[in-house]
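All protein chains of the complex are present and in place, except for one that has been dropped.
Right after this comes chain A.
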Amino acid sequence: MNRLTSLCMLALCAVAFAAPARANLKVFTCEPEWGALLDELGGDKLDVDVATSALQDVHVIEAKPSLIAKVRRADLVVCTGADLEVGWLPQLVRQSGNPKIASGDGSFMAADQITTLEKPAQLDRANGDVHPGGNPHFQMDPRRVLAVAKALSARLAKLDDANAATYAQRLADFSARWNAAIPRWEAKAAPLKDRNVVVHHNSWIYLTTWLGMHEIGSLEPKPGVPPTSAHLATLVDTTRSQHALAIIRAAYQDPKPADWLAERTGVPALTLPFTVGGDAQSKDLFSFYDSTIDKLLGAIK
(Lines give C-alpha, C1' and ligand atoms only; values in the text may rest on other atoms or scores of the structure.)
Protein backbone atom coordinates (compact mmCIF):
# COMPACT_ATOMS: atom_id res chain seq x y z
CA MET A 1 0.00 0.00 0.00
CA ASN A 2 2.79 2.42 0.99
CA ARG A 3 4.65 1.66 -2.18
CA LEU A 4 1.47 2.26 -4.19
CA THR A 5 0.90 5.58 -2.45
CA SER A 6 4.40 6.79 -3.14
CA LEU A 7 4.10 5.68 -6.74
CA CYS A 8 0.92 7.70 -7.05
CA MET A 9 2.63 10.72 -5.49
CA LEU A 10 5.51 10.34 -7.92
CA ALA A 11 3.13 10.15 -10.85
CA LEU A 12 1.33 13.27 -9.65
CA CYS A 13 4.62 15.12 -9.25
CA ALA A 14 5.60 14.02 -12.74
CA VAL A 15 2.35 15.41 -14.11
CA ALA A 16 2.84 18.62 -12.14
CA PHE A 17 6.37 19.30 -13.29
CA ALA A 18 6.44 17.61 -16.64
CA ALA A 19 5.59 20.87 -18.42
CA PRO A 20 8.74 22.46 -19.92
CA ALA A 21 10.07 25.29 -17.78
CA ARG A 22 9.93 27.90 -20.56
CA ALA A 23 6.58 27.11 -22.10
CA ASN A 24 4.70 29.96 -23.75
CA LEU A 25 2.06 31.77 -21.78
CA LYS A 26 -1.28 30.13 -22.64
CA VAL A 27 -4.08 32.59 -23.18
CA PHE A 28 -7.76 31.83 -23.60
CA THR A 29 -9.70 34.66 -25.17
CA CYS A 30 -13.45 34.94 -25.64
CA GLU A 31 -13.54 37.10 -28.79
CA PRO A 32 -11.54 37.32 -32.02
CA GLU A 33 -10.71 41.02 -31.57
CA TRP A 34 -8.78 40.28 -28.39
CA GLY A 35 -7.17 37.31 -30.11
CA ALA A 36 -5.92 39.70 -32.79
CA LEU A 37 -4.74 42.16 -30.14
CA LEU A 38 -2.86 39.36 -28.36
CA ASP A 39 -1.17 38.53 -31.67
CA GLU A 40 -0.02 42.14 -31.93
CA LEU A 41 1.16 42.30 -28.33
CA GLY A 42 2.63 38.85 -27.83
CA GLY A 43 3.38 37.37 -31.23
CA ASP A 44 5.03 33.97 -30.90
CA LYS A 45 5.52 34.38 -27.15
CA LEU A 46 1.88 33.42 -26.57
CA ASP A 47 -0.28 30.37 -27.30
CA VAL A 48 -3.71 31.84 -27.92
CA ASP A 49 -7.04 29.95 -27.99
CA VAL A 50 -9.92 32.01 -29.37
CA ALA A 51 -13.28 30.70 -28.11
CA THR A 52 -15.58 32.18 -30.74
CA SER A 53 -15.63 33.27 -34.35
CA ALA A 54 -16.95 36.43 -35.97
CA LEU A 55 -19.89 34.40 -37.23
CA GLN A 56 -21.05 33.58 -33.70
CA ASP A 57 -23.16 35.63 -31.34
CA VAL A 58 -20.96 35.98 -28.27
CA HIS A 59 -23.94 36.86 -26.07
CA VAL A 60 -25.21 33.28 -26.25
CA ILE A 61 -22.31 30.84 -26.66
CA GLU A 62 -22.73 27.40 -25.08
CA ALA A 63 -20.29 26.28 -22.38
CA LYS A 64 -19.01 23.56 -24.72
CA PRO A 65 -16.74 20.77 -23.44
CA SER A 66 -14.00 21.86 -25.86
CA LEU A 67 -13.97 25.30 -24.28
CA ILE A 68 -13.75 23.84 -20.76
CA ALA A 69 -10.67 21.88 -21.86
CA LYS A 70 -9.09 25.07 -23.22
CA VAL A 71 -9.79 27.08 -20.07
CA ARG A 72 -8.34 24.21 -18.04
CA ARG A 73 -4.85 24.78 -19.47
CA ALA A 74 -4.93 28.59 -19.67
CA ASP A 75 -2.61 30.90 -17.70
CA LEU A 76 -4.69 33.93 -18.61
CA VAL A 77 -8.27 34.53 -19.74
CA VAL A 78 -8.87 37.67 -21.81
CA CYS A 79 -12.53 38.55 -22.35
CA THR A 80 -14.67 41.62 -22.91
CA GLY A 81 -16.45 41.51 -19.55
CA ALA A 82 -19.31 43.89 -18.72
CA ASP A 83 -21.51 40.76 -18.57
CA LEU A 84 -21.19 40.10 -22.32
CA GLU A 85 -20.16 36.49 -21.59
CA VAL A 86 -22.29 36.08 -18.44
CA GLY A 87 -24.20 33.14 -19.92
CA TRP A 88 -21.17 30.93 -20.48
CA LEU A 89 -17.84 32.17 -19.13
CA PRO A 90 -18.67 31.63 -15.43
CA GLN A 91 -19.63 28.05 -16.25
CA LEU A 92 -16.33 27.48 -18.11
CA VAL A 93 -14.33 28.92 -15.23
CA ARG A 94 -16.14 26.83 -12.62
CA GLN A 95 -16.04 23.59 -14.56
CA SER A 96 -12.39 23.96 -15.56
CA GLY A 97 -11.20 23.90 -11.95
CA ASN A 98 -8.33 26.20 -12.93
CA PRO A 99 -7.52 28.48 -9.99
CA LYS A 100 -5.05 30.54 -12.07
CA ILE A 101 -7.77 32.18 -14.12
CA ALA A 102 -10.65 32.17 -11.62
CA SER A 103 -9.71 35.62 -10.35
CA GLY A 104 -6.76 37.94 -9.92
CA ASP A 105 -4.02 38.42 -12.51
CA GLY A 106 -5.11 35.46 -14.62
CA SER A 107 -8.46 37.06 -15.37
CA PHE A 108 -8.35 40.09 -17.68
CA MET A 109 -11.65 41.81 -18.49
CA ALA A 110 -11.23 44.51 -21.12
CA ALA A 111 -14.28 46.41 -19.86
CA ASP A 112 -12.52 46.97 -16.53
CA GLN A 113 -9.75 48.90 -18.30
CA ILE A 114 -11.95 51.56 -19.89
CA THR A 115 -15.15 53.50 -19.37
CA THR A 116 -18.17 52.09 -21.16
CA LEU A 117 -21.04 53.96 -22.76
CA GLU A 118 -24.76 53.42 -22.19
CA LYS A 119 -24.47 52.32 -18.58
CA PRO A 120 -28.14 51.85 -17.73
CA ALA A 121 -29.56 54.09 -15.04
CA GLN A 122 -32.25 51.54 -14.37
CA LEU A 123 -31.85 47.76 -14.46
CA ASP A 124 -35.00 46.07 -15.65
CA ARG A 125 -35.18 43.10 -18.00
CA ALA A 126 -38.37 44.60 -19.39
CA ASN A 127 -35.90 46.83 -21.24
CA GLY A 128 -34.36 43.83 -22.95
CA ASP A 129 -30.97 42.25 -22.39
CA VAL A 130 -29.36 45.17 -20.58
CA HIS A 131 -25.79 45.03 -19.35
CA PRO A 132 -25.30 46.63 -15.92
CA GLY A 133 -21.68 47.32 -16.86
CA GLY A 134 -22.62 49.35 -19.94
CA ASN A 135 -22.45 48.57 -23.65
CA PRO A 136 -19.77 45.89 -24.14
CA HIS A 137 -19.15 46.34 -27.88
CA PHE A 138 -16.26 48.79 -27.51
CA GLN A 139 -13.96 46.96 -29.92
CA MET A 140 -15.44 49.44 -32.42
CA ASP A 141 -13.61 52.39 -30.80
CA PRO A 142 -9.86 52.49 -31.64
CA ARG A 143 -9.03 54.73 -28.67
CA ARG A 144 -10.54 52.25 -26.25
CA VAL A 145 -8.76 49.42 -28.02
CA LEU A 146 -5.49 51.25 -27.40
CA ALA A 147 -6.29 51.68 -23.72
CA VAL A 148 -7.04 47.96 -23.49
CA ALA A 149 -3.78 47.20 -25.34
CA LYS A 150 -1.74 49.14 -22.79
CA ALA A 151 -3.35 47.39 -19.84
CA LEU A 152 -3.14 43.99 -21.50
CA SER A 153 0.53 44.41 -22.34
CA ALA A 154 1.23 45.29 -18.72
CA ARG A 155 -0.65 42.16 -17.63
CA LEU A 156 1.33 39.98 -20.02
CA ALA A 157 4.58 41.40 -18.68
CA LYS A 158 3.43 40.79 -15.12
CA LEU A 159 2.59 37.15 -15.77
CA ASP A 160 5.57 36.43 -18.03
CA ASP A 161 8.45 38.42 -16.64
CA ALA A 162 11.02 36.78 -18.90
CA ASN A 163 9.44 38.29 -22.00
CA ALA A 164 8.54 41.67 -20.48
CA ALA A 165 10.92 43.51 -22.80
CA THR A 166 9.37 41.89 -25.85
CA TYR A 167 5.86 42.84 -24.71
CA ALA A 168 6.95 46.45 -24.07
CA GLN A 169 8.63 46.67 -27.47
CA ARG A 170 5.65 45.15 -29.29
CA LEU A 171 3.25 47.50 -27.48
CA ALA A 172 5.37 50.49 -28.52
CA ASP A 173 5.36 49.23 -32.09
CA PHE A 174 1.61 48.58 -32.07
CA SER A 175 0.82 51.93 -30.42
CA ALA A 176 2.89 53.80 -32.99
CA ARG A 177 1.14 52.12 -35.91
CA TRP A 178 -2.28 52.41 -34.25
CA ASN A 179 -1.81 56.10 -33.37
CA ALA A 180 -0.83 56.71 -36.96
CA ALA A 181 -3.84 54.82 -38.24
CA ILE A 182 -6.47 56.62 -36.11
CA PRO A 183 -6.13 60.06 -37.79
CA ARG A 184 -5.93 58.32 -41.16
CA TRP A 185 -9.24 56.53 -40.47
CA GLU A 186 -10.80 59.71 -39.11
CA ALA A 187 -9.80 61.67 -42.20
CA LYS A 188 -11.06 58.97 -44.49
CA ALA A 189 -14.34 58.68 -42.62
CA ALA A 190 -14.99 62.44 -42.66
CA PRO A 191 -17.82 62.09 -45.23
CA LEU A 192 -19.64 59.80 -42.76
CA LYS A 193 -19.96 62.54 -40.17
CA ASP A 194 -23.56 63.38 -39.25
CA ARG A 195 -24.93 60.57 -41.40
CA ASN A 196 -27.77 58.47 -39.97
CA VAL A 197 -27.79 54.69 -39.67
CA VAL A 198 -30.32 52.08 -38.60
CA VAL A 199 -28.71 49.22 -36.63
CA HIS A 200 -29.72 45.61 -36.02
CA HIS A 201 -28.58 45.39 -32.37
CA ASN A 202 -27.17 48.23 -30.27
CA SER A 203 -23.62 47.09 -31.03
CA TRP A 204 -22.45 50.19 -32.92
CA ILE A 205 -22.62 53.03 -30.42
CA TYR A 206 -18.82 53.26 -30.09
CA LEU A 207 -18.31 53.38 -33.85
CA THR A 208 -21.03 55.98 -34.45
CA THR A 209 -19.82 58.10 -31.52
CA TRP A 210 -16.24 57.99 -32.78
CA LEU A 211 -17.12 58.92 -36.35
CA GLY A 212 -19.84 61.44 -35.42
CA MET A 213 -22.65 59.37 -36.96
CA HIS A 214 -26.18 59.02 -35.59
CA GLU A 215 -28.15 55.91 -34.76
CA ILE A 216 -31.80 56.57 -35.61
CA GLY A 217 -33.30 53.18 -34.97
CA SER A 218 -32.71 49.55 -34.05
CA LEU A 219 -34.22 46.47 -35.72
CA GLU A 220 -34.46 44.80 -32.33
CA PRO A 221 -37.42 46.28 -30.46
CA LYS A 222 -35.34 45.93 -27.30
CA PRO A 223 -31.70 44.85 -26.97
CA GLY A 224 -31.47 41.07 -27.44
CA VAL A 225 -35.12 40.67 -28.45
CA PRO A 226 -35.36 39.37 -32.04
CA PRO A 227 -36.87 41.82 -34.58
CA THR A 228 -40.61 41.50 -35.05
CA SER A 229 -42.49 42.48 -38.20
CA ALA A 230 -44.63 44.97 -36.27
CA HIS A 231 -41.53 46.72 -34.99
CA LEU A 232 -39.83 46.68 -38.40
CA ALA A 233 -42.90 48.31 -39.94
CA THR A 234 -42.54 51.26 -37.57
CA LEU A 235 -38.98 51.81 -38.83
CA VAL A 236 -39.92 52.24 -42.49
CA ASP A 237 -40.93 55.90 -42.17
CA THR A 238 -37.98 56.89 -39.96
CA THR A 239 -35.48 55.20 -42.23
CA ARG A 240 -36.86 56.98 -45.30
CA SER A 241 -37.55 60.41 -43.86
CA GLN A 242 -34.24 60.71 -42.04
CA HIS A 243 -32.30 59.67 -45.15
CA ALA A 244 -30.47 56.83 -43.46
CA LEU A 245 -27.15 55.98 -45.05
CA ALA A 246 -27.46 52.26 -44.37
CA ILE A 247 -29.02 49.55 -42.23
CA ILE A 248 -26.06 47.91 -40.54
CA ARG A 249 -25.75 44.45 -39.05
CA ALA A 250 -22.91 42.29 -37.81
CA ALA A 251 -21.66 39.30 -39.78
CA TYR A 252 -23.28 36.85 -37.37
CA GLN A 253 -26.75 38.40 -37.39
CA ASP A 254 -29.74 37.10 -39.31
CA PRO A 255 -29.77 39.07 -42.60
CA LYS A 256 -33.54 38.81 -43.15
CA PRO A 257 -34.82 41.73 -41.01
CA ALA A 258 -32.32 44.21 -42.47
CA ASP A 259 -33.04 42.97 -46.00
CA TRP A 260 -36.78 43.39 -45.40
CA LEU A 261 -36.34 46.99 -44.34
CA ALA A 262 -33.89 47.66 -47.17
CA GLU A 263 -36.40 46.41 -49.70
CA ARG A 264 -39.11 48.73 -48.43
CA THR A 265 -37.00 51.84 -48.04
CA GLY A 266 -34.34 51.61 -50.71
CA VAL A 267 -31.72 52.15 -48.02
CA PRO A 268 -28.95 49.56 -48.45
CA ALA A 269 -28.45 46.82 -45.85
CA LEU A 270 -24.79 46.60 -44.97
CA THR A 271 -23.01 43.69 -43.30
CA LEU A 272 -20.04 44.99 -41.33
CA PRO A 273 -17.36 42.64 -39.97
CA PHE A 274 -17.94 43.67 -36.30
CA THR A 275 -14.76 41.83 -35.34
CA VAL A 276 -11.61 40.39 -36.86
CA GLY A 277 -12.58 37.63 -39.27
CA GLY A 278 -16.03 39.10 -39.93
CA ASP A 279 -15.28 39.40 -43.64
CA ALA A 280 -12.56 38.39 -46.07
CA GLN A 281 -10.64 41.66 -45.64
CA SER A 282 -10.60 41.72 -41.82
CA LYS A 283 -7.49 39.67 -41.14
CA ASP A 284 -6.18 41.76 -38.25
CA LEU A 285 -7.27 44.78 -36.21
CA PHE A 286 -6.04 47.28 -38.82
CA SER A 287 -7.74 45.69 -41.80
CA PHE A 288 -10.86 45.19 -39.67
CA TYR A 289 -11.16 48.97 -39.22
CA ASP A 290 -10.19 49.59 -42.85
CA SER A 291 -12.91 47.25 -44.05
CA THR A 292 -15.55 48.72 -41.72
CA ILE A 293 -14.91 52.28 -42.92
CA ASP A 294 -14.59 51.23 -46.57
CA LYS A 295 -17.94 49.47 -46.44
CA LEU A 296 -19.65 52.44 -44.81
CA LEU A 297 -18.13 54.81 -47.40
CA GLY A 298 -19.29 52.44 -50.12
CA ALA A 299 -22.88 53.11 -49.07
CA ILE A 300 -22.54 56.80 -50.00
CA LYS A 301 -23.83 57.23 -53.51
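Convention: a contact is a pair of C-beta atoms (placed from the backbone, for glycine too) under 8 Å apart; a residue touches a chain by one contact, two chains touch by 3 or more; residues count from 1.
Note that in this section contacts and distances are computed from a predicted model.
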{"item": "Choices \"Xanthine dehydrogenase family protein subunit M\", \"Branched-chain amino acid ABC transporter\", \"Phosphate-selective porin O/P\" or \"Thioredoxin reductase\" - which one is the UniProt name of the chain not shown", "value": "\"Phosphate-selective porin O/P\""}
{"item": "Full-complex contact with the absent chain, from A:167, A:252 or A:274", "value": "A:252"}
{"item": "Given A:98, A:153 or A:292, the one touching the chain that is not displayed", "value": "A:98"}
{"item": "Residue numbers in chain A that touch the chain omitted from display", "value": "12, 15-16, 52-53, 55-57, 60-66, 68-69, 72-73, 83, 86-91, 94-99, 102-103, 111-116, 125, 129, 141, 143-144, 146-147, 151, 224-226, 252, 254"}
